[in-house]
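Only one protein chain is missing; all other protein chains are in place.
Order of writing sets the chain letters: A and B. Residues in each chain are counted from 1.
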Amino acid sequence: MKLADVAKTVNGTFTGDGDVEIVAMASLLEAREGDISFLANPKYAKQMKDTKASAVLVAQDYEGETRATLIRVPEPNKAFASLAPIFGPRPYVREPGIHATAVIGENVTLGKDLYIGPYTVISDGVTIGDGTVIEGQVFIAHDVHIGAGCHLYPQVNIRESCVLGDRVILHAGVKIGTDGYGYTVEIGAQGPVITKVPQVGIVEIGNDVEIGSNTCVDRARFGRTRIGDCTKIDNLVQIGHNVQIAPFVGIIAQAGIAGSAKIESGALIWSQAGVSGHLTVHERAQVGPQSGVKEDVPEGEYVVGSPAVPKRAFAEGLLLPRLVDKLKRRVADLEAKVKALGQGND
Amino acid sequence: MKLADVAKTVNGTFTGDGDVEIVAMASLLEAREGDISFLANPKYAKQMKDTKASAVLVAQDYEGETRATLIRVPEPNKAFASLAPIFGPRPYVREPGIHATAVIGENVTLGKDLYIGPYTVISDGVTIGDGTVIEGQVFIAHDVHIGAGCHLYPQVNIRESCVLGDRVILHAGVKIGTDGYGYTVEIGAQGPVITKVPQVGIVEIGNDVEIGSNTCVDRARFGRTRIGDCTKIDNLVQIGHNVQIAPFVGIIAQAGIAGSAKIESGALIWSQAGVSGHLTVHERAQVGPQSGVKEDVPEGEYVVGSPAVPKRAFAEGLLLPRLVDKLKRRVADLEAKVKALGQGND
Partner (left out) sequence: MKLADVAKTVNGTFTGDGDVEIVAMASLLEAREGDISFLANPKYAKQMKDTKASAVLVAQDYEGETRATLIRVPEPNKAFASLAPIFGPRPYVREPGIHATAVIGENVTLGKDLYIGPYTVISDGVTIGDGTVIEGQVFIAHDVHIGAGCHLYPQVNIRESCVLGDRVILHAGVKIGTDGYGYTVEIGAQGPVITKVPQVGIVEIGNDVEIGSNTCVDRARFGRTRIGDCTKIDNLVQIGHNVQIAPFVGIIAQAGIAGSAKIESGALIWSQAGVSGHLTVHERAQVGPQSGVKEDVPEGEYVVGSPAVPKRAFAEGLLLPRLVDKLKRRVADLEAKVKALGQGND
């Protein structure tokens, strides 16, 4: 699309060559020739000098040097977002329908306006609510309940009897309801005897939950592993058996929550963090990246480190080398003085 | 099922309303109305006061306050477990048979009483033992050998020539036999030249091994990456090429074992831990959660931290800030005394 037409689309004004072809959107730093970008937050103004974007949406009163052609608009970020339907990917539009190759079991209850994609397997006794989209190559085991308005991407697996609320999004490769890690070990006459503990609970996921690619949620030993309404989980996260996650929790990529831990409402578990079994992360607490929680985290606390301690204590720990260095100098000074005193005494 | 009927099922006695409907099982903490729970370990007795369970299985002589109706039985934990067939999920029952949509290659040897699910692909030259269950959407590459009594869940992939023993369980999304990470880098006239090192070994998995969802096991450069009998591996674990894992090893979620490392019998690698390449974790040693092994771990040792050190040394490290603080006070005290001595000397 020509730059002049882009400007018209966003009701913007520009000075320069309106014939330049705009092909994609990008941030100032990432842009290359043919891209359109935007400057909304003044803190990124310094990126204007070096951006390779061909056009940049800026505020009416922006002043500054740049190679790019400026398109002036009242709200650059909104104008930028409004271009996504033009330059962004074609969205998934799934006309309701069940692909001819989908395998549908017995006693399956299907809502209205469903989409079920190619090579997806819906086992016996499954219930699916209205308007849910299940992409191709998904495997739903028996007696699963899926609510309305959900979107399950390819290669998702949901094991038997698990329950999903409404408007749940499961990204590609998510595995729900795997057996948890549970064994008994007895030392017999011939050596250890390891017996698998049956995992006969389920996973219960609330409404408006989103779970990222290849994340795993184990079923309960008994009862339910639970993920509350509006909780958002990133990619490659591990949720152990019987974990209880409240509504409005955030869990960032590659974090792990061990068996029977409890994450309360508003808590945030950052990337690659771990929470040990049977502990509670209380309301609105945060666990920093790569941190390891070994005891309960109080309400509102931000813990860091492995084992995790409050942020301030962790920061103090980082100062330790400098503290020790100072101390060393003071001790050397003392030694000299004491030596002098000793000689004076002689 | 009515509470009175549940009590009858477990040969228990109760006082109260036998008409209450029981719908599910759960632990005391996790239970909600309609659930039945149990109290076996006295350490959880304090949870009785707040449990939302409608019924709780307790020992004959239990005394304590609770809202729930108590059902008295000789062994509450066993009675509870015995209810799983009633309240738990319907188990997978796979009548032997090969789904019409399964693709079976040439020269495939299939045992008796197999189940092969929809859209599963079994490539040329594969051998599968008696009674093995391979769920839908599994991909087995050529010349793989799978023993008897195995259970492979959906979306498992096993690459060419890998070998599985008997009674192996692979959970959803497990990938066995991926190429390991191996390249040669040469700096040529035009910059670096990166060449892939062919990975022409296999993965060999013993009997009674269980591997959790989305875990990856790389094939050997040459020879075999090995996982010994009865070893149990959790979800999202990474096993590098040529790793040698003995029988009876445990590896918890999101841990990673780098290329050619050796994990001996009875060792336990906790969640998110890492073992560097070519090292040995000796018999019955343990590597704590998030710990990073950078040198061999002696027999029976428990190491913690990154880099990992023996547990006791790590615990001492945690006391360091307090030690330094004490030392600071002693130095300040000395400084005052020395100053006083100096003035006294004047």
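Everything that follows uses one rule, which is that a contact is a pair of C-beta atoms (placed from the backbone, for glycine too) under 8 Å apart; a residue touches a chain by one contact, two chains touch by 3 or more.
The structure presented is a predicted model; accordingly, all values stated were derived computationally and were not measured.
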{"item": "Residue of A:Q199, A:T225 or A:Q254 touching the missing chain in the full complex", "value": "A:Q254"}
{"item": "Among A:E75, A:D113, A:D130 or A:E210, residue touching the chain not depicted", "value": "A:E210"}
{"item": "Hidden partner chain, residues of chain B it touches", "value": "103, 119, 121, 125, 137, 139, 141-143, 155, 157, 159-161, 173, 175, 178-179, 181, 183, 191-192, 194, 196, 198, 200-202, 214, 216, 218-220, 222-224, 226, 236, 238, 240, 242, 244, 254, 256, 258, 260, 262, 272, 274, 276, 290, 292, 306-307, 313, 316-317, 320, 323-324, 327, 330-331, 334, 337-338, 341, 344-345"}
{"item": "Residue ranges of chain A at the interface with the undisplayed chain", "value": "24-27, 29-31, 35, 80-81, 84, 88-92, 101, 117-119, 135-137, 153-155, 169, 171-173, 208, 210, 212-214, 230, 232, 234-236, 248, 250, 252-254, 266, 271-272, 289-290, 306, 318, 320-321, 324, 327-328, 331, 334-335, 338, 341-342, 345"}
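Throughout what follows, only the chains that are shown with their structure count from here on.
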{"item": "Separation of chain A from chain B, taking each centre as the mean of its C-alpha atoms, in whole Å", "value": "22"}
